[in-house]
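Here the complex is missing a single protein chain, while all its other protein chains stay put.
== chain A ==
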């Protein structure tokens, strides 16, 4: 399994979908681990009832159907799919509304979906929150999984694991094909009082994390690859770059 993750770290991000399906076919026993640990480009489906889009990911999937956060129905319909409890569903609906506004504020477009479910083993709940912004030349996809464990009556522990997948492509005459893409993952743990509500705490964590990741991607990751290019072939102003039109003997 560790070897599989190693492979995913090295394969070009634009091939990650193909890589994952290859690994799934080679390691069927590890499919649950692979699907939860490897990030995939997010796809959307349109909710039949509300006409709104929702994101497809591991966290709203049961068999081959996906549950819409707007109508709480499975697409395509499923007889005995998993549903969150009443209480969680209420929180989920509120979260989806709030995050839609958040998404609009930061992404000026894009799609966001929040899924909440109860973890069977522990006494807590998990929230997954997918966010997807899409531009013709690039895409930003973020998945945040927060595990909420109530510590006592007043506080809860929030463990956030975030992954962002970013892809930027340009293709023009003068500079050829240029593709810069990548994914990074981070974790953050916090113990916060619950007086303002779970949504508030989780929202702030997600916001902080996304800003950090955005900065990180920009400065560190893109910066490092650019640095590498310049190390390979330093730009030299000293080199004569004018091209002689005709060569005379």
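General remarks:
Basically, a residue touches a chain if its C-beta (ideal position, glycine included) is under 8 Å from a C-beta of that chain, and two chains touch if they have at least 3 such contacts; residues count from 1.
Methods note: contacts and distances are computed from a predicted model.
Of the names listed as "GEMI7 protein", "Protein SIEL isoform X3", "F-actin-capping protein subunit alpha" or "IBH1-like N-terminal domain-containing protein", the one that matches the UniProt record for the absent chain is "F-actin-capping protein subunit alpha". When the omitted chain is restored, the residue from A:17, A:49, A:191 or A:207 that touches it is A:207.
Contact with the chain that does not appear here is found for just one residue of A:17, A:33, A:87 or A:196, A:196. Here one chain is not drawn; of A:45, A:93, A:149 or A:168, the residue touching it is A:168. Seen across the whole complex, the unshown chain contacts chain A at 2-4, 6-15, 18-19, 22-28, 31, 61-63, 82, 97-98, 101-102, 104-108, 133, 135, 137-140, 166, 168, 170, 174-186, 196-197, 199-200, 203-204, 207, 210-211, 214, 217-218, 220-222, 224-226, 228-236, 239-244, 246-249.
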